[in-house]
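Report on the following structure.
As you look at this complex, bear in mind that one protein chain is not there, while each of the others sits in place.
Per-chain numbering from 1; labels A and B assigned in written order.
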Amino acid sequence: MDTTSPTFVALDLLGVFAFALNGALTAIRVARLDIVGVVTLGMLTALGGGMVRDILLDALPPTTFRDWRYLTVAAAGGLVAFVAGLSLDRLARPILVLDAAGLSLFAVSGALKGLDLGVGFGQAVILGAITAVGGGTLRDVLIREVPSVLTSGLYAIPALVGALLLVAGDRAGLGDLPSATVGAVVCFVIRLIGVRFDVQAPRPPGDAREA
Amino acid sequence: MDTTSPTFVALDLLGVFAFALNGALTAIRVARLDIVGVVTLGMLTALGGGMVRDILLDALPPTTFRDWRYLTVAAAGGLVAFVAGLSLDRLARPILVLDAAGLSLFAVSGALKGLDLGVGFGQAVILGAITAVGGGTLRDVLIREVPSVLTSGLYAIPALVGALLLVAGDRAGLGDLPSATVGAVVCFVIRLIGVRFDVQAPRPPGDAREA
Partner (left out) sequence: MDTTSPTFVALDLLGVFAFALNGALTAIRVARLDIVGVVTLGMLTALGGGMVRDILLDALPPTTFRDWRYLTVAAAGGLVAFVAGLSLDRLARPILVLDAAGLSLFAVSGALKGLDLGVGFGQAVILGAITAVGGGTLRDVLIREVPSVLTSGLYAIPALVGALLLVAGDRAGLGDLPSATVGAVVCFVIRLIGVRFDVQAPRPPGDAREA
């Protein structure tokens, strides 16, 4: 799959917008922020995962930093969240669906970039997951939340499954586009099932705090 | 502007000392730390922003890490804060002025380094702001504060304006030294106005927690 094709970039930018919007809204709900804080956290949510991936891959400066469209779309998502603020709560469900689409896309595109740059099987899967959940984790650290990816529901697991399917398909010689499509769709469906039925990943035995 | 000239390096080291001192004092006020913690957080405040800038620019190892003077001056600032401790509170205002000077200098020098290494207009402005506020943000994360740059007063905004003026002046062919001087002075003045009159950046609409 050509990661510079117009279709791919358009999909990627859609994911960036969704992550920036949802990331900024999450930040507004939790912390008392000004305009700089809201836009910064939206941009960090959208671009942080790809930046960590590119640092680990030594693909610097990060793509999301070199291409002005990424910075612009991410800033736009954060600004929309700032202006509309909590009145977007009515759109919480569509925004979650958009966020799940971003998660799926980032998981497969991150794994694909790892394979392109020659890392191993396991590392490519981990890079896909880092791309998908890294930005939200950085945001949660800045607003003093325990990152939701470590504690709640199905968020990291669909990203890992999606990246795994992409890598497995690539190894099996299925071609990038079919592998990526299968990986992204499966990630998207698992994530939506998790949202709909509030599925939780297993917790350690004897965790008395389990509600 | 020659960023290796003695004048530039002396100014830069003054900014490093101011950031390390103020950063360590902020950490002492908020968290219960031992000597390792105080000195580490002072050094991180002073050098962290430049390190993140150099990672994103692929200018590794970071300058602040390669040149022993940066490490020494930063450690000295942290040690002074540790020894003098809260008795420095009498000097809170001069230290804030020194910190504003560091902010101004880091904003323009960070943007300048970005331009030197060939990044675009917007990226250079962001790199200037990251250099200026990155270290304090890392410190706040380690002591479990929501980074003050995201929530309070004019801190990121003067850094962005200073970096923007430097980049705009450079594009307009005004030369590095005049552009950097104008950028730094404007950043410094806005920051001091913010400190003096407790100006706040806009908050999201409907933020009921607004005091």
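Just so it is clear, contacts are C-beta pairs under 8 Å (C-beta built on N, C-alpha and C of every residue); 3 or more make two chains touch, one makes a residue touch a chain.
Here the structure is a predicted model, which means the values were calculated and not measured.
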Sole contact to the chain not displayed, among B:Gly23, B:Gly49 or B:Pro62: B:Pro62
Listed residues B:Leu117, B:Ile143 or B:Ala168, member touching the removed chain: B:Ile143
Touch criterion as defined above, residue of A:Ala10, A:Val83, A:Val146 or A:Leu177 at the omitted chain: A:Val146
Footprint left on subunit A by the chain that the document does not show: 55-58, 119-120, 122-123, 126, 137, 141, 144-147, 149-152, 156-157, 200-207, 209-210
Contacts of subunit B with the absent chain, listed as residue ranges: 28, 31-38, 40-41, 51, 55, 58, 60-62, 65-66, 68, 71-72, 82-83, 85-87, 141-144
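The rule we apply is simple: only the chains that are shown with their structure count from here on.
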Mean-CA-position distance for subunit B and subunit A (Å): 30
